[in-house]
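One protein chain is absent from this view; the other protein chains keep their places.
Coming up: chain A.
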Amino acid sequence: MYTTELQKVDPQQAPTREPQELVDAFEARVADDAFIEPKDWMPEAYRRTLIRQISQHAHSEIVGMLPEGNWITRAPSLKRKAILLAKVQDEGGHGLYLYSAAETLGASREEMIDALHSGKAKYSTIFNYPTLTWADIGAIGWLVDGAAIMNQVPLQRTSYGPYARAMVRVCKEESFHQRQGYDALLVMAAGTDEQKAMVQDAIDRWWWPAIMMFGPSDDNSPNSAQSIRWRIKRETNDELRQKFIDATVPQVHLLGMEVPDPDLKWNEERGHYDYGAIDWEEFYAVVRGEGPTAKERMEARRKAWDDGAWVREAADAHEARRRIKAAA
């Protein structure tokens, strides 16, 4: 899974004066494709941008467990259930790699989790759409994780070392997510008319949200230029979106399905698909938390956290008792 850049830098936290020679040395290192490590000097704005991006990314992984998790009990076979369990567990793991990376920048795990649960933090809008049928689970793996891979592959070379290393791990695992999703849809697409209709319906509902995962178009993405200069981002939103569309359209056709975009057509001259206008109003409404299931997702997340409280308390109590024993 992945995150789009959703929150703008807080203008009240305007960068304070930083020693010019340190800033220059930092900019030169980054321009030279060197990695920045946790204890290296970095501009405050770089640190804040990364904390925001990495923590949003982590939240997206954690919330990403929810739409799929609620299908584990309804998976159509034991094989599919085992696969889905493994995928959902991976998403949890991805969240943990990323929270750890954000912590190396001085963010605390507790603050990040609180920010998610209080609704203050953003996560990828994609999880605020409902998963209505089993075909949706296939479509999420294939389209949503597919879009995530497109975005995350360049992040393996992002300038911040711990983030880049987390991305290497994530990308390795993400490929399984995409393939299992497409595999599930291949089976359905070779099935009954009803199953085929289910696949087309899932594509109709997930295509545009997946396209929107790449974030606002380049002319409307104010932080992009700086993030690219700092090598936090390596390719623009529109470049990645185009790559995804070019790679995915033939996969839709291979399933014997249609892309729900009447304006989609191959442009021989550009060597890319042209695609229709994106409904950004819908995107921003979902970012603001007006997605069909935004409330439900956060309730499920908070419930899971609260229901697990006794386990955390028991672990604490056990450690406290061990200390007392050790001291005695």
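Miscellaneous remarks
The criterion applied here is as follows: contacts are C-beta pairs under 8 Å (C-beta built on N, C-alpha and C of every residue); 3 or more make two chains touch, one makes a residue touch a chain; residues count from 1.
By definition in this document, contacts and distances are computed from a predicted model.
Look at the chain that isn't drawn here: its UniProt entry, checked against "histidine kinase", "Branched-chain amino acid transport protein AzlD", "ABC transporter permease" or "Phenylacetate-CoA oxygenase subunit PaaB", names it "Phenylacetate-CoA oxygenase subunit PaaB". Taking the complete complex into account, A:Leu96 is the one of A:Val23, A:Ala45, A:Ile72 or A:Leu96 that touches the chain left out. Although one chain is not drawn, the whole complex shows that of A:Ile51, A:Ala121 or A:Ala166 it is A:Ala166 that touches it. Interface note: of A:Asp40, A:Asp218 or A:Asp279, the residue touching the hidden chain in the full complex is A:Asp40.
Residues 37, 39-41, 86, 89-90, 93, 96-97, 100, 103, 108-110, 165-166, 169, 173, 309, 312, 315-316, 318-319, 322 are the ones on chain A that touch the missing chain.
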